[in-house]
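Dumping the structure here so I can ask a few things about it.
Here the complex is missing one protein chain, while the rest keep their positions.
To keep things simple, chains are lettered A, B and C as they appear, and every chain counts its residues starting from 1.
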Amino acid sequence: MNSFGRIFRISVFGESHGACVGVVIDGCPAGLALNEADFAADLERRKGGQGKGTTPRKEDDIPIFKSGVFNGKTTGFPITILFENKNTRSEDYEKQRSIPRPGHADWVAHQKFGGYEDYRGGGHFSARLTTGIVAAGVIAKKLLTLGLSANEDKNIPISITASITEIGGEQDTEKGLQKAIEAKDSVGGIIECVVKGMPVGLGEPYFDSLESVLAQIVFAIPAVRGIEFGTGFAAAKMFGSEHNDAIEAMSGKTRTNHAGGIVGGISNGNDLVFRIAVKPTSSTPQKTKQPELGYRQYGRFLCKRSS
Amino acid sequence: MNSFGRIFRISVFGESHGACVGVVIDGCPAGLALNEADFAADLERRKGGQGKGTTPRKEDDIPIFKSGVFNGKTTGFPITILFENKNTRSEDYEKQRSIPRPGHADWVAHQKFGGYEDYRGGGHFSARLTTGIVAAGVIAKKLLTLGLSANEDKNIPISITASITEIGGEQDTEKGLQKAIEAKDSVGGIIECVVKGMPVGLGEPYFDSLESVLAQIVFAIPAVRGIEFGTGFAAAKMFGSEHNDAIEAMSGKTRTNHAGGIVGGISNGNDLVFRIAVKPTSSTPQKTKQPELGYRQYGRFLCKRSS
Amino acid sequence: MNSFGRIFRISVFGESHGACVGVVIDGCPAGLALNEADFAADLERRKGGQGKGTTPRKEDDIPIFKSGVFNGKTTGFPITILFENKNTRSEDYEKQRSIPRPGHADWVAHQKFGGYEDYRGGGHFSARLTTGIVAAGVIAKKLLTLGLSANEDKNIPISITASITEIGGEQDTEKGLQKAIEAKDSVGGIIECVVKGMPVGLGEPYFDSLESVLAQIVFAIPAVRGIEFGTGFAAAKMFGSEHNDAIEAMSGKTRTNHAGGIVGGISNGNDLVFRIAVKPTSSTPQKTKQPELGYRQYGRFLCKRSS
Partner (left out) sequence: MNSFGRIFRISVFGESHGACVGVVIDGCPAGLALNEADFAADLERRKGGQGKGTTPRKEDDIPIFKSGVFNGKTTGFPITILFENKNTRSEDYEKQRSIPRPGHADWVAHQKFGGYEDYRGGGHFSARLTTGIVAAGVIAKKLLTLGLSANEDKNIPISITASITEIGGEQDTEKGLQKAIEAKDSVGGIIECVVKGMPVGLGEPYFDSLESVLAQIVFAIPAVRGIEFGTGFAAAKMFGSEHNDAIEAMSGKTRTNHAGGIVGGISNGNDLVFRIAVKPTSSTPQKTKQPELGYRQYGRFLCKRSS
């Protein structure tokens, strides 16, 4: 299924080279002011700018509201947002019909969807689908900024920042990017996300732990290969006496923050910290050699979805 | 919520020092032979043996079937399994009433559940709750061994192995464990899981990607701080031309397996590989110093669950 | 939430006088041929024709596919269908701002959504939203016609018929309709649905009983006030010896069908039979008198959704 969330539920749809991509957001409270301009900064950031080292595809990414907004405010009903696809050249992808691209979802899509998937530009697997996820994030952040979540009336200012801390193994990200440009290759990186002003008590032990829920949505982003909270993988090398965060005050403030703000699956009010590993983009001028498999020739009628 | 899964759904319950811990498994097909002995090996492994460096608590961990099994076979209806708690000394935990233990869930539990949580031995947060998760895993593995999943009739033998690859930073795990014993401290480690014989096509792009779903349940295990698939965090240092796995045959077999068997959120038939980072156990003889907070004195009536 | 279904999940959105109404269908298998013409008959039937006794609003109801269909076939990914609203005169509804219409959702919508709801023509509550439900039904029926459901490979031809069996208390429905036209009033009725060729085994005991699931979606249709299966309310007047359906053959065929094809929440292969009661449309030329309440004056910012 292409949905996430119980109270503020998002559902993404669309294909890279179809009419549009988009999102339905169900559960957003009524009365939140929303307009096109609210989305500009984050959508621009998603595109990666116009500079070197980014995708050549240029789209306006203007959100078109189809439902759930009335007189400039949310109505409390499902919000549907479309982003039209304009800069598409489908003919470029005809060769995919016989050569599944390494690192891409072409081959698994063909296996699972029997040759009926829209293969142009990765179709539904395209990172272009993150447009809808970003749009939903804009709305979610706006709710948080107002100190209002769908579930609670807590009046807490929350700040969320995510930044690239490493590209191609270089902590000087400019240097890592330059290395990739010179090598005419794509390159991976690390992103760190820090949330300040966290309320205490978000999350549950076990399957709805804050880590479980965040990891579920983080791995929805194409190309993510790992996630770690707080000290993360480095914690595996530590002694308990080093790792344990001493609680210094009734507020729950800890001296260190090895736990990354989550204990027992529940936020403890300290900064929420996690890092994600992004693999290098599969599309790269340096082609990986592989035989032509001629795989798109055995479509069968009406394949069964297996999960 | 304390449940996981849509077709084969598990729900855990119980407290460390209550009457029992247990699990309800809903959606298991009828006709699967199940008896006490099926569970022995995995439950024993969960306990960590009787050797040095493990918990001193000794429980029999004998599964008591309360529903869903008839004449030694599953009926297709919910399977309820209890594990009695016998080796409990509640008095040991009275001091927790005033000093929340660092690294443990004591403080967040108290905040979220208003002082009404069963604090003895971590209560519902105790790793003892993994008994039910392991029991559900035994049943799931038995279904897979038969080449039968709850959803499909694929006749594929699947092998699942998980092993500790590092303790306290040492790949010689015996050495890492010895180091901890000598330091009289707890220690973290890395576990690698490899699944061979994976069917092609499990998972969906986005929120139900195989990584998303596996990460959700893996972070349900107490003390897990990170997860990575395939090359994982190391992929962030690679070029695309290195990382891309060339597809060598119509079967989907790839030359390398940097992707860890998952592309576009969907299994590609190669080995599924992931690693998890486990922090050092919070319980350690080396006490972390922190002030007595006297925090268990302000219970309020009927706290609100916040997620 | 505005979604229904676990394997074939539909989500409706839109407002009566907004840009459009529509539906997202997630979980439809790949390879199903779909075109505009497939939808014409059922969408026309939903509109109620152009004759006497029906709504004066005229819309084309042409399905616009925005995702999930490629080269005339489903791709296995979410199918998004829009229906544009063209025949709208929003000014007609300005008076609703001060007088909540009796029988309509105006008042509750205002209470729940704080005055931010799109009140024009009932907004999201409008029966126009059933366009999306009918479109989803067209796809579902086409899957069934092919002997293929999203979940099973059963090769069973299924026929589904629904007919009006009573209007305004008259079993001669023409007569009932005529009575309403003469009275210049709206009128209620009974619809009976019969499904032949049912597979055995659909449904579960308790919360996912076939009755539970059908009732959930039937009550999603505006104006439905009751549902009964098989003999229904008349069964309450019978003795057990009369009501019990004798099983006559190994196939499960019963002599009578008081159960309406469902026993223990599970289909038994006999005809599935249920009836629903539809109240008279709230919009009627015969106005119900009520005081002007001036109720749309106390909008508060960002109301909380209460369920």
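Basically, a residue touches a chain if its C-beta (ideal position, glycine included) is under 8 Å from a C-beta of that chain, and two chains touch if they have at least 3 such contacts.
Being a predicted model, the structure only gives us computed values, none of them experimental.
Of the candidate positions C:A40, C:I158 or C:V263, contact with the hidden chain is made by C:V263.
Contact with the undisplayed chain is limited, among B:G123, B:G176, B:P222 or B:G265, to B:G123.
Note that of B:A40, B:I99, B:A127 or B:L146, the residue touching the chain absent from this view is B:L146. Listed residues B:E15, B:E166, B:D208 or B:E228: the one in touch with the omitted chain is B:E15. In the full complex, subunit C touches the hidden chain at residues 1-4, 12, 100, 102-105, 107-109, 111-112, 124-125, 129, 151-152, 166, 168-169, 180, 183, 185-190, 199-209, 211-213, 215-220, 222, 224-233, 235-250, 252, 254-255, 258-260, 263-268, 277-284, 286-291, 293, 295, 306-307.
Considering the complete assembly, subunit B touches the hidden chain via residues 1-3, 9, 11-15, 18-22, 24, 26-27, 29-32, 65-68, 70, 73-80, 82, 112-114, 116-118, 123-124, 146, 148, 150, 153, 299-305.
Going forward, only the chains that are shown with their structure count from here on.
If you average the Cα atoms of subunit A and of subunit C, the two centres end up 35 Å apart. Residue positions 1-3, 12, 112, 124 of subunit A each touch two or more of the other chains.
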